[in-house]
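Below you'll find the structure I mean.
The excerpt is restricted to a subset of chains, each kept in its original location.
Labels for the chains are A and B, by order of writing; each one numbers its residues from 1.
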Amino acid sequence: MKLIIAMIQPHKLPDVKKALYDAKVFKMTVTNALGCGQQKGFTETYRGVIHEVNLLKKIRLEIAVNEDFVEPTIEAIIKGAKTGKIGDGKIFVLDLAECIRIRTGERGPEAIG
Amino acid sequence: MSMKFLKPSHRLLGVGVLVMLLFLPLLASADDSSTIKINSVAIDTVWTLLAGVLVFFMQAGFAMLEAGFTRAKNACNVLMKNLMDFCFGSIAYWAIGFGIMFGAGTLFMGTSGFFLKDAGGTFASLDWTQVPLEAKYFFQMVFAATAATIVSGAMAERTRFNAYILYSIVISAFIYPVVGHWIWGGGWLAKIGMWDFAGSTVVHGVGGWLALAGAIMLGPRVGKYNPDGSSNAIPGHSIPLAALGVFILWFGWFGFNPGSTMAAVPEIAHIATTTVLAASMGGIAAMITAWKMFKKPDISMALNGVVAGLVAITAPTAFVSAGSAILIGLVGGVLVVLSVVFFDKILHIDDPVGAVSAHAICGAWGTISLGLFAQDIFAPGTTGNGLFFGGGWKLLGAQTLGVISVFAWSMTAGLILFALIKKIIGLRVSREEELRGLDVEEHGVESYSGFQIFTTQ
């Protein structure tokens, strides 16, 4: 089992969700984040001061999947999030030692989906 | 401060005379009569100005209502539009609009009195009130600004800022005043006996139909309609702001309706009463309709219902009984809910705040209701009785003609104007800008800096 963490552009979430659904990945957890990357950030001018916003708003996805879903999930995220421009985001993959469904107490691969 | 103005009465009489006058009334009667007249003008002026100030505050109400009902990423933009349409509008109406509306001219529009220049008799259409010319301007200007600002709600979250500024100027300077002239400036609708006490059609009709024209020309927001034709909810970001907005609007409406007397006549008490009853019933009716239809008492519909009741009673407020007012508000409240659903789900016209339903539809209803419920006793020698009180079809006919003509004029003028703007500078922001939000894209700011907000819709 793997835990996939992806940072994407906020306005790409609808597309990523759609791509994941098409890949039969229905479960995920979404958090708000601020990201520092290669992307320069837009500049706000507030009261005449140029305001270089270098912590940009990002969406952080967390998706636990079984091994055979790892690549489809990564591809789906790329499909939904990629524009080819700086700021598209990153995907991190971690080993997941255990997964438990609270409702039933099931453990392991069955608990994921 | 610093002894700036003596009261006219002092000026006329002089302080010495004033003292004398307390002891020698008979001799001082000539002065008394002047002072009586001065007092009368003073009361009317204070009333008209304060009512105008209340109406001015409705700008804040619209700004809060529209900001609250849209998403956080567009809040600054909609606030800025509300602010700026007033700024441009007040000047445009001073320079041009007031002349077109009340200046001497044809049955179609006024052609004199620009920059408030009164060449004597220029503003004869407003001679029925004795307040100073600039009080008339002030009160009428805040009305014009109301008509203009209604449009911003229906076009929120996707309209370019410079396009908005442009059309808001044209509305205040020309489109609105022409209708105003027809009905209040002695134009052709007034001549055929159409009545609109405080502007269900003049203000809310014009604003509402222009909002419809704008929403049609723009098309719906990204993500509003699904490929299968079903519609998505795009919830507003702050219901407390929206609720505050409606309370402010209601507050201001007590200047809007009663103040339209432009004179401190006793009838203002009746007008305030019909206004409050219709608004309350509008809120109740909309809440219950929404409750029945969607299983929950939707606050946004209840808020719209109050506005609907207010818009509906605006035309007949002075001419109908309290009981009729309650009925008029009730129909308005039901209507606004059905209309919101109709425009959204059937016609697929995307109106983020429900401006078309609340202002155009309920404005039309209010204007027509006057032809049904008017009673001669409330303002003898004006409307006469409406259909339900034995007055026959005549008044109802005039009212209906008025509604139709104003619809035709506003839609035509609006569609042409928006088409021109679309051609010349573009009406709508790009999909990308829309998704990121107009605050960052058009104004380079965030409405809620530091707050964590999901801006994914």
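Convention: a contact is a pair of C-beta atoms (placed from the backbone, for glycine too) under 8 Å apart; a residue touches a chain by one contact, two chains touch by 3 or more.
Bear in mind the structure is a predicted one, so any value in this text is a computation, not a measurement.
Each chain type appears once in the view; across the whole complex the copy numbers read A x3, B x3.
In the analysis below, only the chains that are shown with their structure count from here on.
Centre-to-centre separation of chain A and chain B, using mean CA positions: 47 Å. By the touch criterion given at the top, residues 223, 432, 435-436, 440, 444-446, 452-457 of chain B touch chain A in their complex.
Chain A makes touch with chain B in their complex at residues 10-11, 13-14, 32, 42-46, 57, 59.
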